[in-house]
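Of the protein chains in this complex, one is absent; all others appear in place.
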Amino acid sequence: MKRDEQLMVPAAEFGSYYGRPVIKEPVWGAPAIPGYLFLGGLAGASSPLAAVAEFSGRPGLALAAKTTAAGAIGLSVVALVQDLGRPTRFHHMLRVFKPTSPMSVGSWLLSAYGPAAGAAAACAITGLLPAAGRVATVAAAVTGPAVAAYTAALLADTAVPAWHEAHRELPYLFVSSAATAAGGLGLLLVRPEQAAPARNLALIGATAELTAKSLLLQRLGEVAEPYQSGRAGRLMEAAEILTAAGLTAAAVGGRNRIIAALAGAALVASSAFTRFGIFFAGRMSAGDPRYTVGPQRNRKDRKDRGDRGISPPPAGKPARAPAERGDLAAAR
Amino acid sequence: MSLDPAARSGYADHPPRMGFFTDTSVCIGCKACEVACKEWNGVPEDGLELTGMSYDNTQSLGASTWRHVAFIEQIDHPGQPRWLMASDVCKHCTEAGCLDVCPTGALLRTEFGTVVVQDDVCNGCGNCVAACPFGVIGRRETDGGAHKCTLCYDRIGDGLTPACAKACPTESIQFGPLDELRDRAQARLETLHEAGVAGAQLYGEDPGNGIGGAGAFFLLLDEPEVYGLPPDPVVTTRDLPRMWRHVASAAAALAAAALISGLGGRA
Amino acid sequence: MADRAWLRWPVARQLTGPDKLGRGAATRSRRTDSIAPRIRGADRVVKSVCPYCAVGCAQQVYVRDEQVIQIEGDPDSPVSRGRLCPKGSASLQLTTGAAREYRVRYRRPFGTDWEDLDLEAAMDMIADRVIESRRKGWQQEVDGKPVRRTLGFASLGGATLDNEENYLIKKLFTALGAIQIENQARI
Partner (left out) sequence: MAEAHPVGFQWVMEAKQRGATVIHVDPRFTRTSAHADVYVPIRAGADIAFVGGIINYVLQHDRYFRDYVLAYTNASAVLSEDFADTEDLDGVFSGLDRELRMYDMETWRYQRSEVRAAAGDRTPLRDRFTPQQLRQVRRAARGEAHGSGGGAVDPVHDADETLQHPRCVFQVLKRHFARYTPELVAEVAGVPEETFLRVCELVTANSGRDRTTTFVYSLGWTQHTVGVQYIRTAAILQSLLGNMGRPGGGILALRGHASIQGSTDIPTLFDLLPGYLPMPHAYGNEDLDTYVAAESLSKGFWADTRNYMVSLLKAWWGDTATAGNDFCYAYLPRLTGSHSTYETVLSQLSGVCTGYFLLGQNPAVGSANARMQRMGMASLDWLVVRDFSMIESATWWRDGPEIETEQMRTEDIKTEVFFLPAAAHTEKNGSFTNTQRMLQWHHAAVEPAGDARSDLWFAYHLGRRIRQKLAASSAETDRDRPVLDLTWDYPVRGPLAEPDAEAVLAEVSGWGADRTPLSSYTELNDDGSTSCGCWIYCGVYAGGVNQAARRTPGGTQDWVAADWGWAWPANRRVLYNRASADPDGRPWSDRKALVWWDQATRRWTGHDVPDFIADRPPDYRPAADARGTEAISGTDAFIMQGDGKAWLFAPAGLVDGPLPVHYEPQESPFSNVLHGQQHNPVREVLTHPLNLYQPSGDEPGSEVFPYVATTYRLTEHHTAGGMSRFLPYLAELQPAFFCEVSPELAAERGLEHAGWATIVTARSAIEARVLVTRRIQPLRMRGRVVHQVGLPWHWGPNGLTTGDAANELVHLALDPNVYIQEDKALACDIRPGRRPRGPALLDLVREYRQRAAITLKTGTDT
């Protein structure tokens, strides 16, 4: 509620405390963190694509994918460090290894993957140490998908309703978005005759992404709202249009250099938009107590009813009137 | 779920778990807890904004507010007009989301079962902020670090009472071994129920709840959300094993998709 | 040395100690291990009384290196039982905070800004001013009755001062013949 809409110290609302958020909005900043999600996905999916390209004799695609992976992961690490409250302490990330912390796991993953992706790209660009390059390429290809996927846990393993409630779909959405981006970038950078794996990956990724998104929205119910409204909603919608367009173009005209490039660009952009959309949806859901209180209140009421069976409420604690119930409708 | 988190965090021989019982039915809204906390812990001033939220200009817990007194005007409350006041604080969860997700080990379970931030370790990643189901911990603009109530770790180690509990004029904030506090809270709840105080309820103390029971729990006179508290919080990391499984299969799927993309022979 | 440094690495402690998940014992920093309340190192604890309202809550003032480092309620007090309100709890900030002035400030007649002034000089000037105002406002008689007083200067304040301070103020000013001596009790 905006202040100027208040007529007085508001009567206590059942459902929230002056409409204030119950949880904190994540302090993670944009574009750094959604950018990181995008770049990490791009890199993580580019590395297996590079390996496939290399071992299927497509050096052009392999070089492009390796360079992309190394560049993206490099940039993403910069974004991560820059988003820290105390950037000079980035190395504290390797103080502990905590399986309970996706960020800890991710940090260790990044410290394995980053050098591998970097080495692979360096060897490919310079042509030096080809054997080592191959080892690095494989190593990056193996760890890359984990890098692309773990960020889903990073977001989902929070109290942010739109992220946490999506914890089942988010990993699939993230990897498919990553595949879309990596494939798309391949289409954009590489001549069509070298780009078949990229195109394939883009097609698979984009299809999967559309599916995952629609599954996610279906299952989230009311907590899906943040994905469908406001800035996040616009981003998600744009992403969907771009994905569909890119998908169609790549499928139909993927062998045309220009169409392929346009399709690739659309898919890369769609992946970025998706990440930004998801990021802002989470923020919005954290900022509005409805999404925190509503589902919890419903769950608690269900539990309380279950606990009580059909017996009357205990003395001193009468059942709350329906109007008092903190369901979504009453929360505001 | 075990109520002995210290033991599960590598403290073989440890003192009893310590905590707060905040009995809001005797809170007079004086905010001594807020000031005493800041004086002891050197927490900076947190903004000079008149909010219009009754007498609450503190607004919420955060990096620079480790105790927060909520004010809820219920002048139309049946029977008697009410003005609810409640001093909120970090819950020192048995299963603490902030602690679980912290990548640097800055967040720490102490031998008293409490959860604290090691300021010399924290790199300000902000993960804990997003993981707390109560909106307790925050990142401070001025130093980039995450901060929250330490349950006066330095004081209780010397047998002293935390600053807020010591200052509290009406013993609304009680500090002590958690077992003792739980007994006291039950007794107080029964007294209030006998006195016909409808709506009196304990909040956070149930070891069977979504955070495995709070180390700092409350007696409320209304539903939790009225005070800005989540009605049924569940620590996010309870779902983490499942998330990891999905992450693993998603990663595998990506690898597979890449392999499939390469089918179709050499260029 | 190197070995021992390596063993302090929390990951190593995770691997070798009981805190496998790195959420407790393994992740403690040196600073955390040596944590202590700052009042543990106090040179002395001085008994005091809260300076705000008249409830008279007892305080304990902790001093280290001739600096006040903490002020808390004194649990021995039968009045306050160690508790303090927000104002009393802010006593440390009141007495050691940034808002306190520690220098004499002087504004000359018609001046537009503060100037510095030595405390001794200020006291001397004030003494002169008192003598002069006392003389100007002197009344030996009113209506034929001896009054031997001055209306030349007045004083206001004292409800936050100590009894001993008020006693000297009343004694001195009365002896000087001043009668317009007042405090917050009238306000």
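Residue numbering begins at 1 within each chain, and the chains themselves are lettered A, B and C in the order written.
Keep in mind that, in the parts below, a residue touches a chain if its C-beta (ideal position, glycine included) is under 8 Å from a C-beta of that chain, and two chains touch if they have at least 3 such contacts.
Everything numeric in this text was worked out from a predicted model, so none of it was measured.
Asker: In the complete complex, which positions of chain B touch the hidden chain?
Answerer: Residues 26, 28-32, 34-35, 38-39, 44-52, 54-55, 57-58, 73, 75-76, 80-85, 169-171 of chain B touch the chain that is not shown.
Asker: Write the list of chain C residues that the hidden chain touches.
Answerer: 44, 46-59, 61, 63, 66-68, 71, 74-81, 83-91, 93-95, 97, 99-110, 112-114, 117, 119, 122-131, 133, 136-138, 140, 142-143, 145-172, 174-187
One rule holds in what follows: only the chains that are shown with their structure count from here on.
Asker: Counting only chain pairs that touch, give me the topology of the graph as line, ring, star, complete or other.
Answerer: Here the contact pattern is complete, since every chain touches every other one.
Asker: Based on Cα centres, what is the most central chain?
Answerer: Chain nearest the centroid of all protein C-alpha atoms: B.
Asker: Taking each chain's centre as the mean of its CA atoms, which one is farthest from the centre of chain B?
Answerer: C
Asker: If you average the Cα atoms of chain A and of chain B to get two centres, how far apart are those centres in Å?
Answerer: One centre to the other, that is 27 Å.
Asker: Calculate how many whole Å lie between the centre of chain B and the centre of chain C, each centre taken as the average of the chain's C-alpha atoms.
Answerer: Each chain's C-alpha centroid was found; their separation is 34 Å.
Asker: Using mean CA coordinates as chain centres, what's the chain A-chain C distance in Å?
Answerer: 55
Asker: Which residues of chain B are in contact with two or more other chains?
Answerer: 100, 105-106, 121
Asker: Touching at least two other chains at once: which residues of chain C meet that condition?
Answerer: Where chain C meets two or more other chains at a single residue, that happens at 10, 21-23, 26-27.
Asker: Would you mind writing out the residues of chain A in touch with chain B in their complex?
Answerer: Going by the criterion above, the answer is residues 3, 6, 9, 11-18, 20-24, 26-28, 44-45, 48-49, 51-53, 55-58, 83-87, 89-90, 92-93, 95-96, 98-104, 106-107, 141-142, 144-146, 148-150, 152-154, 156-160, 164, 167-168, 170-172, 174-176, 178-179, 183, 193-194, 196-201, 204-205, 208, 286, 289, 292-293, 296-297, 299-300, 303, 315-318, 320, 324, 326, 331.
Asker: For the complex, give me every residue of chain B touching chain C.
Answerer: For this pair, the touching residues of chain B are 6, 8-12, 30-32, 34-36, 39-40, 99-100, 105-110, 116, 118, 120-121, 152-155, 157-158, 160, 163, 166-169.
Asker: Inside the complex, what are the residues of chain C that reach chain B?
Answerer: Against chain B, the touching part of chain C is residues 10, 17-19, 21-29, 31-32, 35-40, 70-73, 82-90, 92-93.
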